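Got a structure for you, written out below as structure tokens; questions coming shortly.
A single protein chain has been omitted; all remaining protein chains appear in their positions.
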Amino acid sequence: MKHYSKKVTVKSEQPRDYFAITQQVSFVVAESEIKNGIVLCYSGSNTSSIFIHIEDKNLLQDIDQCLHKFAPEKPYSQYAFNVNRNDAAAHIKSVFLGRQVSVSVNEGVLELDEDDHIIFADFDGGREKTILVKIIGV
Amino acid sequence: MKHYSKKVTVKSEQPRDYFAITQQVSFVVAESEIKNGIVLCYSGSNTSSIFIHIEDKNLLQDIDQCLHKFAPEKPYSQYAFNVNRNDAAAHIKSVFLGRQVSVSVNEGVLELDEDDHIIFADFDGGREKTILVKIIGV
Partner (left out) sequence: MKHYSKKVTVKSEQPRDYFAITQQVSFVVAESEIKNGIVLCYSGSNTSSIFIHIEDKNLLQDIDQCLHKFAPEKPYSQYAFNVNRNDAAAHIKSVFLGRQVSVSVNEGVLELDEDDHIIFADFDGGREKTILVKIIGV
């Protein structure tokens, strides 16, 4: 069994931003020279999430609206955590969508449905964030 | 280390349907001849989810009601994604419950609590859907 860990840096542009990181993950898989196994993608930022879905701007906006209704940013005072920074809602969103996904690697290729992507969601955007890509296999 | 990938087809009966796929996954684990490792189950359909829970009709109905309140289907116009097909709510639900779970395989058996099942949730049902079962181990 072989194993490979690599940290990948991404930067979101918007306060709340969603984009695919499938290509970056594929590069790490290629680098690892592991042909068959599982790749784990974990976001090291606790105001972000990683999930699998299609990368459609309209749909990602709909997801964001739904999530924002569930955990609205304002009024800041509704959250006990909002003392120094007003980022409680970003943390809560991160918990609800989750921080990590696992994807099968088959003959060196990520085994995702053709429309699917690994999506990074940043709920406290405009800064660099680190994603850990870990592959185990043969 | 050994590895094994297999696609399993399921078909839901209702527009929104929830049922256990534990037995199908167990069959693939047996076929793989892998005794100890991890099995990853990923739904290739982006209007469905996979999660671990008990398979109780009343509870699955309660989960569905809660989720439906959170991301209601109608009015269709509330979602930017609803242009050709009105399935935005099904996609959003899929993101919230997630597309994949990992389960331990111990001496050839799925290591789940005795009441637990791997549940497939279809939010755009009545069609065939594909689940990828990937096992790595020894």
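Per-chain numbering from 1; labels A and B assigned in written order.
Criterion: a residue touches a chain if its C-beta (ideal position, glycine included) is under 8 Å from a C-beta of that chain, and two chains touch if they have at least 3 such contacts.
Because the structure is a prediction, the values reported are computed rather than measured.
**Q** Which of B:9, B:23 or B:61 sits in contact with the chain that's absent?
**A** Per the contact definition at the top, the residue touching the missing chain is B:61.
**Q** Over the whole complex, note the residues of chain B touching the chain we left out.
**A** 1, 36-38, 51-54, 56, 58-59, 61-63, 66, 70, 96-98, 101-104, 106, 111-113, 115-116, 136-138
**Q** When the complex is taken as a whole, what residues of chain A touch the one chain not shown?
**A** 1, 3, 5, 38, 40, 42, 44-46, 70-71, 79-81, 83, 88, 91-92, 94-96, 98-100, 102, 130, 132, 134, 136
The rule we apply is simple: only the chains that are shown with their structure count from here on.
**Q** Could you give the separation in Å between the centres of chain A and chain B, each centre being the mean of its C-alpha atoms?
**A** That gives a centre separation of 20 Å.
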